[in-house]
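Encoded as structure tokens, here's the structure I'll be asking about.
Note that one protein chain is taken out, while the other chains of the complex remain in position.
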Amino acid sequence: MFILRFLLRRLAQGALIIFLVSALIFTLLRVVPGDPVRLMAGGMAPEALIEEIATDMGLRDPIPVQFTRYMSGVVQGDLGQSFVRPANGAAVGGASFDDSTRSARAEVWDLIADTAPKTIQLACLAMVFALMIAIPIGVWGGLHPGGWPDRIALYTSSVFVSLPNFWLGIILALLLSVKLKLLPAIGYGGFAWTILPALVLAIEIAPFIIRSLTVSVAQIMGQNFIEIAGVRGLSRSQIIFRHGAKNAAVPLLNLLGVQFSMLLGGVLVVEFIFDYPGLGLLTINAVMQRDFPLIQGIAIVTAAAFVLINIVVDLLSTLIDPRLEY
Amino acid sequence: MYDQTGLPPVLEVEGLCVGADLPEGMKPILQDVSFSLRPREILSVIGESGAGKTVLARTLASWLADPLKVTGGSAKFRGTDLIKDPAAARKLAGREIAYVGGNPAGALDPTMTVGAQLVEKLRAVRPEIPAAEAKQKAIELLDAVRIPSAAQRFHEYPFQYSGGMMQRAMIVDALISDPALLIADNITQPLDVTVAAQILKLMRDLTGRFDTAVLFICSSLPVACDASDEVLVLNKGRVVERQVPERLISAPQHTYTAQLIRELPKLWDGTEAAPAEERGEPRPIMSVRGVAKHYTAKNRAQGGTNVVQAVRNVEFDVFQGDNFGLVGESGCGKSSLMRLLTGLERPDAGTILFEGEDIGSARPARIRELRRKFQLVLQDPYGSLPPQKSIGAILEEPLKIHRIGDRRERRERARSVMSEVGLSETLYEELPNGLSAGQRQRLNVARAMTLEPRLLIMDETLSALDQTEQHKMLDLFERLQAQHGFTYIFISHDLAMVRRVCSRIAVMYLGETVEVAPNDRLFFDPGHPYSRALLSAAPTLEERRYRPEDCLLEGEPPSPIDLPPGCAFASRCPQAFDRCRSENPGLTARGGRALAACFLNPRRGEETAQTTPETTHA
Amino acid sequence: MLNRRSFLNYAAMAGAGVALHRVNPDFFLGTAHAAIDRPLVFLSAENITGNWDPTAHTTLSQSNIEGFVMGFLTRAPMRPENPDEVIYELATEINELSATRLEIKLREGVTFHDGKPFTSEDVKATFVYGSGLDRPKQVYPGATDTFEVETPDDYTVIVDTSKGGYGASLFIFLASYLPMLSAKDIAEGPQGILSQRLNGTGPFKFVEQRGNDTVMEAYPDYFKGTPTIPGVTFSFVGDATTRMLSLMNGQADVIERLEPEQLETLEGNDEIKISKLVSVENKYLWFRCSKPPFDNPLLRKAAAHAIDRELIMEVMGTAGHASANFVSPIKFGYVDLDNYPEYDPEECQRLLAEAGYPGGQGLPEIEYITSTGFYPKTKEYGEVIAALMQEQGFPVTLNVMEVAAWNERLYDRPGGGPGHMVDCGWSTGSPEPDLVLRTHFHSTSKRICGIEDPEIDAALDEERNAASLEERQASLQGNLMPMLADKVPALSLFTSVLIHAMRADLDGLFIYPDGLSDASQVTEAS
Partner (left out) sequence: MASIDTSVPSATRRAEARSISSRIWRLAFASTEFRIGLAVFSVLLFAALLYPELSGIDPTKMNIRAKMTPPVFMGEGWSWAHPLGTDQLGRDMLARSLVGLRYSILIGVTTTVLMLAVGALIGLVAGYYGKSIDTVLMRLTDAQLSIPMIILAITILGVSRPTIPSIILVLGLAGWPVYARVMRSTVMAERKKEYVRGAMVLGATDFRIMFLLLLPLVLPPIAFVAVLDVARMMIFESVLGFLGLGVQPPTPTFGNIIADGRKYLLNAWWIATMPGVFLCLTLTSINLMGASLERARNKTYGGA
């Protein structure tokens, strides 16, 4: 009952956010230079043909008109069609001006639906790795504020954050894939292909989790109920893992929710480096090709994902800590 | 009473010494403390703050943190030396030796239900008990400490418990493992008198039932005497006296004890004249008329919102140069009223006139200007000072806010108020975190004084201080009043304090002023049954004029969310009759400038509060 | 029989400086080598278009795929030691009946992947369709109405170019570059099935496009026998390092467009072998000739003399092949031009002074647009060129763009394209020089530089209308090319070298100069 009302309110707010984001991105994409029709039709196409195609596609209508048309599609679950991609989903280069002979263009929704699961798999695994790296270091640091573990946490995060992900990607691929032949690195052929990119992503996010954990664990371990728990007869492991961990989980969850967009930025580069056929690679190609419907679609879907993730985060936070206002 | 059980002692402390290992050397905290404790015995430990009471309690509970260290002696629990064998001591902690602290608010994990944590604790120290049984035991005990609908409350979170309920839950937490020794460290201090009285009664019941020995740490002599079989007096880390309460009071052995008893404020002792009201032409500096304030709170269970009537029908006048007292238990609306009086919030109805100007409806900028003339001193000596600012900066802040003086003048002013309240000028560049609670409250007062206000509102300013400190502060207030002609409003739950300093006192219950009367009249002839209940519960060594058995009722005040239609006190009033349940009596004059809201008072005509002489000046 | 002499002449020119890998032609049927049991993975640096019609694009990667799937009348390996070698594929014989009539005999018993037999109808339809003026990859010497195709029987084709007035021998040169389409597919027109899939007679059958992977499987009825590998997966992987790592960890079998440094890394690796070959692609620095300051030929020349192409070659390393003409050395008509602008600071200063900007003073800010992530090392040598020009006083700022932004700014537009200099390469899957020269420098086309010069127009027309190959070559080398070197509407910097790397145990992969590969004979060396 309560959760339902909370969900309704947050989803309504989320819809508003998505609407705002769509409007903003829609407008921005239409003022940015780089005529998509030029890219669709190819560099050699004459101006008149460009204008004709653009007018046909409604790209010369006023932006509000275009936006209204677009949003009415979005509401019905139609994110439009890619400007440049054929239905088979290949990333294509613009070389032909004879656009009329293009085979059917791909539905944006299908392109996203095809790639998103792989990215979700990658992101989840990355998160698992990141937590596996960050929790021991961060908690240990938080349990000894000012001591060596705290410093180790600090230095580890300094080093990790200084590693550019495309540098790290190459090094890890060389080491784990080329030299040791432990893991496949490039493309996607099954779960094993996710491990290496996830590791790179994990190292990228881990410093922030470490930092957040050291701070929140230290803060929680200084609280009265933790101090008194030993006097009440609870064992140290009970105190740390049941009470400390549970209380530290709330700030951690919030961090993860907020860092979502950062994760997406990382996914972009990592997927490109590893040629991992996920949403990130799709985004890079869409950006490179000025595939506006696709960029818009991705933006809307990620905004929606962000909204949903944060609703889940808030819901989980309130489940963990019922004091939080719904 | 001593040795009456004939059982061997549970705890034998011999020559215990504890010191603080500081860079400048070992500083002794406890020196050569020895005593023993038998099952079912309640031993109070009393002493001023800094005497080492809490250190003693924590040493026994294996909870000494750096830089404190045991430097000598032994503490044998059933033959096991807790000092020599810390591992065994830790094993006993929580199981045989239970500890209850004075700060129940933060004592449990806020993210787990109270019940779950009780079960967790029990199963941590006694893993052999199955979960279901543990749950049943927890509910039984919650019920035993009179937590209403315990089975339901079992599933609630700590923040859903009131302070008194939390304290009781913590007692359950301590007793659930059937400990042989209960260390109760200042458990009644943060509580209202009526609640504290209930808790003490409960503790006595329970020790009888479970054969538990209790070490009762306390800073109030009357409470200690009330609660225990024997009293141990600690002074500067040494045991100076151990007596049964009666003997202690009648024949204190040590000068410190004697002084403690002497300084104890008396409620009904006529030797010290109660502050008299200003006679002649009393001019009200503040008049409160029919003030009401409600808040809306989210209802988590059913959705929607609830209206909380925090303040209703509040009426009183405060006269120039007067000491006005506002008493009531927590939740009675004192704090809400304070926010209204200081212009932090605006009333829904009624007027608050300060020197003829309505604070309730003044423009925000005007209120800021008026603030130069009335100031507030807050309750919490720790939270009320801005962190990370030096004492000098704190004192200059009000002057900066009101753009008074230049740098040098402000500095001088700050230094002069510091010396006035008795803070050394060398503290100017220091942070307040090195100050004691008393010094902090002096600082708070000093800060309020820098603007040279006319009216000072003291919101529980003294309640966090021990008796000796309180004494000194009250002297300070008197001196300042004499020098600057301040008018004080004391918001307090401490009747003894109010009795000593206030000339007129208003009693609040559930947002209403149920009685407004001169000091003597309230204490000797209260006009409201609730006032009598308060007086009956007040901690004192004197013979009570009102017996708790007659006046004090079980339970807590009804929730201010769904107030009964009639007199709010009717549900707990021993004398309530039908009319009380249907009609709100309202403040009525009962002669001698006293008013009370009770039908039992003989009416003098049909005068209402608004037409009493004192209000005609408004 | 084929006029061996003319073919030889042409092939000798085209094959200059080309190094190739090629196994014994009999090898494809050999059983001495064990077949590999999984599809060959080929990583491409370039993405494909959405249109499978081979005449609808000039995209190298897609042509590469066509090399696997489609059949050709002939293939010309152009090995330096045997430059005139022609391998007949779908043709069995080519005879010059007269100067304007060419007879092609076709192989019998060949079927398309969709089961339709390959006949002279298909050749006719392909010739007619592929020479249509609306085809982006118009690969024939003249438009459809300049020749006629006769099909006396199912396996004979006669091309008659008398209407167009040029020699039918031009068709010989194009035979190796022309994928044969099915007449049935062509009948549906450009919007039809042609655009949706590949249908050829080649060793591999197009199965599907799966994301960025083009999946092909062995065609069991391939006329030379079933290929020894089960299939080919052709994938677009945008990042050069990624491609190399894939090869190194064994996930990929062949990768393309290696950079010289990658070459260095891989050369030490016993498991990997390299193929280098000069391509048909030249890299150019295009001047915007229709707007100041480069509407002044003196300044263009000055700029050309400011650039030390040897330095650029240093940067390019093995990925560049020095050339001094506007077309690749393997294109028809190539010659090292004597008057091609060389690095000469004094000449540059002289020209600047002559143009009225001594030492570069008074020149407006010059924007140099280049891309990153598409061609190798554009950013690196872009910085070199900018620095060199700055040294001579040109106020150049380099603007490195991602490919889409660059592509959008690339072409000429009314009033001149954006910026003042643009970096771009041009590659066409044919030795025909006009596909570069006419496209860019004729005033009716002027794709990028925007030049309108009647003298150049006249020179372009003259060489096209030449009666014979010899005459045409003379016109190109004696008139047009020196004229372009003098007017420098663009400066050709070098010719790209296509570098492929593949698993060392992979024998039999042949790579053609335009990047097309033939994997039909790929086997794994035991």
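Note that the chains take the letters A, B and C in the order they are written out, and that residue 1 is the start of every chain.
Definition applied: contacts are C-beta pairs under 8 Å (C-beta built on N, C-alpha and C of every residue); 3 or more make two chains touch, one makes a residue touch a chain.
Owing to the predicted nature of the structure, the values given are computational and were not obtained by experimental measurement.
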What are the shown chains that the omitted chain is in contact with?
A, B, C
Per the whole complex, from B:79, B:127, B:356 or B:383 the residue touching the absent chain is B:383
In the complete assembly, which of B:49, B:416, B:468 or B:571 touches the absent chain?
B:49
Which residue, A:54, A:111, A:234 or A:307, contacts the hidden chain when the whole complex is considered?
A:307
On chain C, residues whose C-beta touches the chain left out of the figure
240-241, 244, 259, 261-262, 264-265, 311, 314-315, 371-373, 379-380, 382-384, 386-387, 397-403, 405
Residues from chain B at the interface with the omitted partner, ascending:
20, 22, 24, 27, 29, 49-50, 52-55, 58, 65, 67-68, 101-103, 185-186, 342, 344, 368-369, 371-372, 375-376, 378-380, 383-390, 397-398, 401-402, 424, 426-431, 433-436, 444, 447, 451
Interface residues of chain A (partner: the chain not displayed)
13, 16-18, 20-21, 24-25, 28-29, 31-34, 146, 150-151, 154-155, 157-159, 161-167, 170-171, 174, 207-208, 211, 215, 222, 224, 254, 258-262, 264-265, 268-269, 283-284, 287, 295, 298-299, 302-303, 306-307, 310
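The rule is short, and it goes like this: only the chains that are shown with their structure count from here on.
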So what shape is it, when you link every pair of chains that touch: line, ring, star, complete or other?
line
Could you find the two chains linked by the most C-beta contact pairs?
A-C
By Cα-centroid distance to the whole-protein Cα centroid, the innermost chain is A
Roughly how far is chain A from chain C, going centre to centre by Cα mean, in whole Å?
40
Rounded Å distance between chain B and chain C, as computed from the means of their C-alpha atoms
91
Between chain A and chain B, the Cα-mean centres are separated in Å by 52
On chain B, where are the residues touching two or more other chains?
none
Please give the residue numbers of chain A that touch chain B in the complex, ascending.
1-2, 5, 223-225, 227-235, 238, 242-243, 246-247, 250, 320-323, 325-326
If we count contacts the way the header does, which residues on chain B are in touch with chain A in the complex?
61-63, 90, 93-95, 98-99, 101, 103, 105-112, 120-121, 124-125, 157, 159, 173-174, 177, 298, 300, 303
Of all residues in chain C, which touch chain A in the complex?
46-53, 56-59, 61, 134, 136, 190-191, 194-196, 208-212, 214, 235-239, 241-242, 245-246, 248-252, 373, 402-405, 407-408, 410-411, 413-414, 447
